[in-house]
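With one protein chain held back, the other chains of the complex are shown just where they sit.
Chain IDs A, B and C follow the sequence of writing; residue 1 opens each chain.
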Amino acid sequence: MSQIIKAGLVGVTGYTGMELARLMIHHSSMELVRVTSRAEAGKKLADIYPFLNRLPLGDLVITQPDPADLAEECDVVFLAVPHKTAMEIASSLLDQGVKVVDLSADFRINDKATYEEWYAVEHTRPELLAEAVYGLPELYLDKIMGARLIANPGCYPTSSILGLAPALAAGLIETDDIVIDAKSGASGAGRGKNVGSLFCEVHDNFRAYSLPAHRHTPEIEQEISKIAKTDITVSFNTHLLPIDRGILSTIYTRLTNELSLDEAHQVYTDFYADKPLVRVLPIGQLPETRFVKGTVFCDIGLVVDPRTNRLIILSAIDNLCRGASGQALLNANLICGLDMDEGIPMAPMMP
Amino acid sequence: MSQIIKAGLVGVTGYTGMELARLMIHHSSMELVRVTSRAEAGKKLADIYPFLNRLPLGDLVITQPDPADLAEECDVVFLAVPHKTAMEIASSLLDQGVKVVDLSADFRINDKATYEEWYAVEHTRPELLAEAVYGLPELYLDKIMGARLIANPGCYPTSSILGLAPALAAGLIETDDIVIDAKSGASGAGRGKNVGSLFCEVHDNFRAYSLPAHRHTPEIEQEISKIAKTDITVSFNTHLLPIDRGILSTIYTRLTNELSLDEAHQVYTDFYADKPLVRVLPIGQLPETRFVKGTVFCDIGLVVDPRTNRLIILSAIDNLCRGASGQALLNANLICGLDMDEGIPMAPMMP
Amino acid sequence: MSQIIKAGLVGVTGYTGMELARLMIHHSSMELVRVTSRAEAGKKLADIYPFLNRLPLGDLVITQPDPADLAEECDVVFLAVPHKTAMEIASSLLDQGVKVVDLSADFRINDKATYEEWYAVEHTRPELLAEAVYGLPELYLDKIMGARLIANPGCYPTSSILGLAPALAAGLIETDDIVIDAKSGASGAGRGKNVGSLFCEVHDNFRAYSLPAHRHTPEIEQEISKIAKTDITVSFNTHLLPIDRGILSTIYTRLTNELSLDEAHQVYTDFYADKPLVRVLPIGQLPETRFVKGTVFCDIGLVVDPRTNRLIILSAIDNLCRGASGQALLNANLICGLDMDEGIPMAPMMP
Partner (left out) sequence: MSQIIKAGLVGVTGYTGMELARLMIHHSSMELVRVTSRAEAGKKLADIYPFLNRLPLGDLVITQPDPADLAEECDVVFLAVPHKTAMEIASSLLDQGVKVVDLSADFRINDKATYEEWYAVEHTRPELLAEAVYGLPELYLDKIMGARLIANPGCYPTSSILGLAPALAAGLIETDDIVIDAKSGASGAGRGKNVGSLFCEVHDNFRAYSLPAHRHTPEIEQEISKIAKTDITVSFNTHLLPIDRGILSTIYTRLTNELSLDEAHQVYTDFYADKPLVRVLPIGQLPETRFVKGTVFCDIGLVVDPRTNRLIILSAIDNLCRGASGQALLNANLICGLDMDEGIPMAPMMP
């Protein structure tokens, strides 16, 4: 029997930290040994998360984030802190020989100038940009397995890239007419205190936000341009759903040539044949956010509209699980030599 | 003081019937004197709608739908029954000299063949298609005032057409690259008993449906083609929101020429300058379904994306009020010689 | 035709302020001429409430709260500010001859010591406690009409007192065994920024809070003790519902003697016979929060359980409307000589 991997989590009080704690309850080969929070240090984890009462993880005491301590105790550390904060901690941990899965945006954008333009901060660890591996297992499995720094993908990009990859790789669609209409649950906005996130502002309501320039745009363009082997500019637009979790992206594309739904479906099922965490649904089925809630699945549905010669791709993930902490755990498993799906939930909460 | 208009409602048990009952509570110049339902005839309205207890309307006794009786008692009749059923009743009522506002699709499509193709039933009253007026006051105010048969617009078309009209009328956008990504609350699916409408199937979930050929497509294409004076085919796609009421349509268009947001905004505010029920929001504000909940407003927000040369139009209405019964009441007011907005609520439920 | 009453609103940015703004849109005999907010002064009301675009009220400019200015411009002022703040402003306004409807708790508790015990602040205007009239029209209609200072009742007390009044007045129930299990929508917690009010903390969740000593307890006990003419101590317990608006109180009482449901129902319908804003539902119907959403109705349902000899009273109101701003408007109408229900909505948002 192999040794238990010891993991740390910097930033346990947000929704991504909470989600990682949830996932670790049932992981038998990896254990959380350090969780940090500036505001809550000294408390037991069950004090802030009563759902951990009577579980071993609930007794873990929250500490101040201290790279030296983390390095001493952990094999791998998850960073669930805002961008800019993450790059400094990551650098320090790597220097001390710890593997890092960074859930922030700090190492996702290969080009320093592009990062600085969209995030409006200076990137102070550009030397790590080349080393960081973009942690989307369906695209970079081999590189991930050999990495020590993972740039965990954004939630929207995960959904968009997985939805577009087969069509772009096969040249099915025009690259200059892609519109992504994305809708996300409220946990994507984080656990910060702001009026716009209050129940009475979100519930029984629907709205768009951040149009026309959401920060996930360059990340999507970077990855789909690599797949298509040409520079792509997309129209990427985001909306806020009155649900806790889930992203559904409706992706509008123009077919390069006439194509039947059967043919498009075959391209997609072939592309994901050996990638079990992406489910190309049978023809006639469309994804729903509930089918992936709490899991790492990405569900994809396809529609061909002969009236407008469009391929419409629907792609659903759980923004907190596949779009953040669940994918981080896939990556951590891989860089620590475990099976990718070890300890990973596949059963969504239905209903 | 003018006489009270006497109104009838055929089909009171669905959500559009319920909404019309709600609206009539505060209407001082029109009174519901007949409400019909095959299943509930004989009961008082308050028996099936306890929210009408201690209100005069609650004592109204539901009757069987009988055109002769309706004709004798009513000046105007609202039809809140399924398509195909409506065309027969409408014809009979018109023959007896009653004005009709039909909330079904039966008289919306000018072309008999197109209607029959999309609705898969025979149209047995084609002679009325030419007479019926499409009841969108911002486009057909004068015709409505002289009409005796109103084809009350569909909910999605109301939102889409009002969103696109100024841009198409001014030639701002390409007519062959329009994508409408529409999202509707659950009341749009009606009050029928089906598993897909159960709370546990809709709540905390999001999904697309009816892709790529929702029945509202030909109605949208008919009206926007008239405005643009050219035949338009749109990609119209619908999604189900876990909210009671509200439609938000995100409409993706391609600009014919470079255009600033200020210029686009001016075109829209000019177009709707004398049409107070459409609110072009100030630059920087985007519509939300809650801002129009329970009202007849259509709120429009504009985004220009210079990266992709697109004009993105966001259009929000309440599907039950502006998208059905509220608009029906605007039309009834107009054909009965009242002020258009008499008895019409302008104050949304916030929160 | 009478002159328009000029009203002011101190504290427009919370949910009670927002609700009062909503209600004033359709009031034809009273006009908001001043709205104040320290944080938002200088903006137009439509800037912070886009639902007021294209309505006259949307153009009203928010000012700093200034008693002298309010006194000069207003006949009546609504105070929608926290307790303790309200008492000072009220006093100043009264001194300048303005009528005041205070939505805070500052003048609800007749006894200074009791107020100070439960609210943990000093009451600095005790001389006004005797003058203030508790603004529950079903109990104090005559006093309200002659008052210049109204203590607008709390949301939970409104529901509880109206539910218990007939049974206590008629001596139907034991006074030492009353349990109120109350459930409220999230708007009752206000619009403040705190993690517990975030969508993802409230949605799809249910919990109790403030047990066993919610601050509304002494207000309930004060009023029901007066009705019963004996000191009553109640067990009053509150829960948070994942809905925007609405309170349902399930009130458990022990019958003093055997009593049929018919008899109990008769006592209640007699008690409220000439009070049209309380609806004692027909036997067999139970209240639902949706039936009163957006209205000033209090709906009451009755259950007699012969197995345990209990009378169970269910009482539903809209916490923001009847439980706050709608009731404040009833009171303002009355103290300004208007009909009580002028401008008051009776049609709930259904669905």
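Criterion: contacts are C-beta pairs under 8 Å (C-beta built on N, C-alpha and C of every residue); 3 or more make two chains touch, one makes a residue touch a chain.
Only a predicted model underlies this, so the values are computations on that prediction, with no experimental measurement involved.
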Inset, instruction - Specify the residue from the set C:Leu57, C:Ala189, C:Val234 or C:Leu259 that touches the hidden chain. - result: C:Val234
Inset, instruction - Check the options A:Tyr15, A:Tyr115 or A:Phe206 and report the residue that touches the missing chain. - result: A:Tyr15
Legend entry - Among B:Pro67, B:Pro242 or B:Gly343, residue touching the chain not depicted: B:Pro242
Inset, instruction - Could you tell which one of C:Val121, C:Leu211 or C:Ala273 touches the chain left off the display? - result: C:Leu211
Inset, instruction - Go through subunit A and note every residue touching the omitted chain. - result: 15, 18-19, 22-23, 25-26, 49-51, 53-55, 187, 203-204, 244-245, 276, 279, 281-282, 285, 287-288, 290-294, 297, 299, 345-351
Legend entry - Missing-chain contacts mapped onto subunit C: 177, 179, 181, 183, 200-201, 203-209, 211-213, 233-235, 237, 239, 241-244, 246, 248, 250, 252, 286-290, 293, 301, 303-305, 307-308, 310, 312, 314, 351
Inset, instruction - Mind listing the subunit B residues that contact the chain we can't see here? - result: 15, 186-187, 191, 193-195, 197-204, 242-244
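Here is the rule we go by: only the chains that are shown with their structure count from here on.
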Legend entry - Relative to subunit A, chain with the most remote C-alpha centre: C
Legend entry - Interchain centroid distance [CA atoms averaged], subunit A/subunit C, Å: 46
Inset, instruction - Calculate how many whole Å lie between the centre of subunit B and the centre of subunit C, each centre taken as the average of the chain's C-alpha atoms. - result: 36
Inset, instruction - Could you put a whole-Å number on the gap between the CA centroids of subunit A and subunit B? - result: 39
Legend entry - Residues of subunit B touching at least two other chains: 203-204, 244, 287-288, 290, 293, 351
